[in-house]
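Some notes on the structure that comes next.
As you look at this complex, bear in mind that one protein chain is not there, while each of the others sits in place.
Now for chain A:
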Amino acid sequence: MTEVLAADGRPLKASLNRALRRQKLRALALIAPLLIFILVSFVMPIADMLFRSVENEIVSDTLPRTVQALESWDSSSGEAPGEAVFNALYTDMALATEYKSHTRLGSRLNYELTGVSSLFRKSGRRVKRFDTDVYADAFRDADPAYADPSQWAAWMGDDTVRAAVPVTAATYDAWAKMIVEVDNDDPAKEEPWDFVYTSLYNEAVAGASLPVAVDVSGVEPVSLREQFVEVDKNWLDIDVWQTIKIYAPKYTNGYFLNSVDLLKGPDGAEARPESERIYVVLFIRTMIMSLSIMGMCVLLGYPIAWLLANLKDRTANLLMILVLLPFWTSLLVRTSAWKVLLQQQGVINDVLVWIGLVADDGRLQLINNQTGTIIAMTHILLPFMILPLYSVMKTIPPSYLRAAKSLGATDWTAFWRVYFPQSVPGIGAGCILVFILSIGYYITPELVGGTKGVFISNRIAYHISSSLNWGLAAALGSILLAVVLLLYWVYDKIVGIDNVKLGG
């Protein structure tokens, strides 16, 4: 096919593109503020949250040497790791204590194993006072060069020394970095700390050639393992070391396993003890309750929407204001109002007792359980069902019903075969709105749900604001998001998303 040319001889396509470019740029400029806003306030936080659900750099960042040393440890041996691991742990802990990151790591690992937090806190306090000062003294006594900060700095700048004592060099570097970053001092004027000498001693014992030869055979070795155990016996607990080893990688599926009541064991996923399982139940409850709320909204909203769509405009507008009235009231006020109504000494129970439907000692439990949550949330989400239903019903001309009746259909057949199918897009839109809103609802279940009527979102909020286990919160949130997307997909397959209308 020959290319079509514009009047000036350029290809028509190029001319058209050029003509449209200005328009496109202007359109883009118009949506840019919103686009940027959404990107910054919506897409990025979600992406960050999703990332947090697998991110786990804290262990390998805080205990890099320990993690490396643990690689050779066999967790199934039944024995706590040996001296080498504790040596690495000593250096890591000494540095972490200065950075104050050992408590954060403690809290992180405490999510997986209770007690780790206090173990780290305690060890952090004591790690500076370990008996390793004997090594430092031995070196300094043997040769004053070892007490000279500038000499240390010179050695560590010398490649032959670094090649001879690589571990010490690395330890010194980490220490020097810490001195600069935490204390704002010059490492060349500070005497290295005990753990640097410990590394040097260990390498000397192993036969490395020291910058200035020192005979260390006379120095009594200090068992760091014993030192740690002295601080806390839990350092001999295999579970502690297993936990550290399992969570050593930079990325973990541990949060997700936790979210579905599994446990990340040494050999992969394990079932959690029955008494610790809560999330799967909570997910299922959230689904079922959201579906019930959605169903209630359809049942209550459909007749109202029908009425609104078939009344005269004046009356319909008045009723529409009543439908929208809840939006003008604070969510908290509405929910609290339900507390007044639903509690056992509340209005509804009082009326039921007064009528005689319910005995005074058998007052209904309407709040702080699932019933309370469903009642209050149905009320709050009802407008989201009525509005799309109304706008769709408004577009169905009454002549369809008349036509059906004139063709011989009874009122019910006319409704069911002619009117209802045409209102399905509205039901679809309303259901999606209500379901998605309710699945992530948080305030109302928190206030009227008690313990049995709370949603997964309440748990997420707890992990975000109370337990500060953001990784787990992120994993729970990601699962929730995935479930919603899955349901959306299923809905699309069954009903078809083109069949969803918010109006027109």
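In this section, a residue touches a chain if its C-beta (ideal position, glycine included) is under 8 Å from a C-beta of that chain, and two chains touch if they have at least 3 such contacts; residues count from 1.
Throughout what follows, contacts and distances are computed from a predicted model.
Peer 1: Could you check which of "NADH-quinone oxidoreductase subunit J", "Spermidine/putrescine import ATP-binding protein PotA", "histidine kinase" or "Glutaconate CoA-transferase subunit B" matches the UniProt name for the chain that's left out?
Peer 2: Options "NADH-quinone oxidoreductase subunit J", "Spermidine/putrescine import ATP-binding protein PotA", "histidine kinase" or "Glutaconate CoA-transferase subunit B" narrow down to "Spermidine/putrescine import ATP-binding protein PotA" for the missing chain.
Peer 1: For the chain not shown, which residue from A:L318, A:A403 or A:A482 touches it across the whole complex?
Peer 2: Touching the chain that is not displayed is residue A:A403.
Peer 1: Quick one: say which of A:R129, A:K233, A:K250 or A:R417 touches the chain that got left out.
Peer 2: Residue touching the absent chain, from the options given: A:R417.
Peer 1: Suppose we count only contacts with the excluded chain; which residues of chain A make the list?
Peer 2: 397, 399-400, 402-411, 413-414, 417-418, 421-422
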